[in-house]
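Accompanying notes for the structure given below.
Removed: one protein chain of the complex. Kept in place: all other protein chains.
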Amino acid sequence: MSEPTPESAPERGEEESLGSVGAARVVVEEHVSDCRTSDFVDEPMLMTFPHLLVRECVAFLGLSIFLVVMSLCFDAPLESIADPTRTPNPAKAPWYFLGMQELLQYYPPIVAGVLFPALLIIALAIIPYFRVNIERPPLWKSAPWTQVASLWGVVAGLSGVFYFTGSVPIWSLMVPLWAVGLAMTAGALPWRRSRLGIWLQTRSLAFWIFAWFLLAATTLTVIGLWFRGPGWRFTLPWYDGFY
Amino acid sequence: MRKIATALTRSRVWRSVFRHGFPDSNRNRSLAIFSSFFLHFHPVKVRVRAIAFTRTFYLGGLALACFFILTVTGTFLMFYYHPIVPSAYNDMKDLQFVVSYGMFLRNLHRWTSRTMIALVFVHMAWTFMRGAYRHPREFNWTIGVGLLVITVLLSYTGTLLPWDQLSYWAVAVGTNIVGAIPIIGAKVKLLLLGGHEINDNALLRFYVLHCVVLPLTLAFGVGLHLWRVRKDGGIHLPELPPRRDDVGDENYASTRADAGSPESSDAPHENA
Partner (left out) sequence: MALIDDLDVPMTEAELERRRFLGLLGSGALGLAGIGTMVAGVGYLEPNAPYEQATRFVVGRPEAIVPGGVLTLREQRVYVVRGQAGVYALSSVCTHLGCVTRHGLGQSEIVCPCHGSAFDMEGRVLSGPARKRLPRLELTLERGEIVVHTTSQVDDDTLLEV
């Protein structure tokens, strides 16, 4: 990598391909054809320098501006000094833990605080090793109605679990579940031609599970953030204010 | 001016650092990437489809940018912060009212950390939605999950440092959850807090975790992650769809499904 020197640099625009770069390209091409993107070679390409680097700089600048403006406009909160003898009411965790704090309402700590997060992390970590419907043939390709029936069987079963095992029914997990179930069922309807229909049909099972996870996590967090007041009772943000 | 610049860029020292000429030709532009550290992150050329903004929204890159900002602002904060009770809290007040730009730095550190968590999370969700977690990127996804956990832990350990009511009780509840783990829970909690209650010892432990252990782990993990993005063939792109007339409407969906089953290619990069 040391022999090309600035002096020997060809003039601008010259298309000569370099020995080393060319070799690297062969490697890349072999590699990529293994990855099934054989159309790689024909695709329009750009030089990383400057095109990608400039874009990255712009993205970074945008982020910096956003953060600086945030920091100038909003001060980070600082409450009174820690007092081990007095718990504030309500005691809210940072927002990224509020979903879990919500669940702590319904289940004992070992379930809501240990089992759920552990299962979640393990599930996330191993998602790609499952070959569940991985290449998206329509979920409902064969025997749509039996499949829809079993889908709702599962939905009903899970709803039962969330209804009965929590200290109170956990609507914030059930409603997202039903929403996902409805969307999946919509995918089984015979509207092949429409774009939305095809999109719904070709989502994999993993997609739907993940969608439920996202919906449920968002719901739990939003409830914890805005709808919980003193004593962790349900409240409305315009009623009790924000905590 | 020009002469000095030319002399400078031709000097041995300059050329020992930058092994390419001014990047005004494609050759030198290639070399700018190829002969530099950037090769670890970027190929010399990129597909136009890969750098479209909506492809990744640069979410991973922006998360990395946040990590960078956090490292810098955090280092600045460390110059004024004592991990002792009650100085820790008083230092926060000092930053707020006494230190020039102290409040700004503290805000920047705080809001950047929250932004980073959000970005990492959305990065994960978007990577999933694009199907980029599949072969051959399985392992990089798993590394990513580890990074998400470390990012959250960083933020969590940082929460205790201001030593205000919010810090204290967030950590009290959190460590009690740890204590609820069967068998090892009590021991882990003892090690984490350095005692049975949350006091100076716990503050010092969280400080060391927050400022040394976790950032180093994250830096190492991110390095691995980015290297894998390259080794796994760059950003995941959907296959260009086969043309519909070639296969006929009936078979269209199934052709796409069968276009290449992921099992068929066998870890192409293991010797890369």
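Read from first to last, the chains carry the letters A and B; within each, the first residue is number 1.
As a working rule, a contact is a pair of C-beta atoms (placed from the backbone, for glycine too) under 8 Å apart; a residue touches a chain by one contact, two chains touch by 3 or more.
Being a predicted model, the structure only gives us computed values, none of them experimental.
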Message: Using the touch definition from the top, which of B:Arg10, B:His82 or B:His196 touches the missing chain?
response: B:His196
- request: Out of A:Ala82, A:Leu104 or A:Ala125, point to the residue that touches the absent chain in the complete complex.
  value: A:Leu104
Identified contact with the non-displayed chain, of B:Tyr58, B:Phe76, B:Tyr89 or B:Trp169: B:Trp169
Message: Considering the whole complex, not just the chains shown, which residues of chain B touch the missing one?
response: 169, 172-173, 176-177, 190-191, 194-197, 199, 201
Message: For review purposes, identify every residue of chain A that touches the missing chain, sorted by number.
response: 84-91, 101, 104-109, 113, 167, 230-233
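Rule of thumb we're sticking to: only the chains that are shown with their structure count from here on.
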Task: In the complex, go through chain B and note every residue touching chain A.
output: 9-10, 15, 19-35, 38, 42-49, 51, 53, 58, 61-62, 65-66, 69, 85-86, 89, 92-93, 96, 103-104, 106-112, 114-115, 117, 124-125, 128-129, 133-138, 141-142, 145-146, 148-149, 152, 155-156, 159, 162-170, 173-174, 176-177, 180-182, 197-198, 232-233, 237, 239-240, 253-254, 256-263, 265, 268-269, 272
Complex contact set, residues of chain A against chain B: 1-2, 4-7, 9-16, 18, 20-21, 24, 27-28, 30-32, 34-37, 39-40, 43-53, 55-56, 59-60, 63-64, 66-68, 70-72, 74-84, 86-88, 91-97, 101, 104, 108-110, 113-114, 121, 124-129, 131, 134-138, 198, 201-202, 207, 210, 214
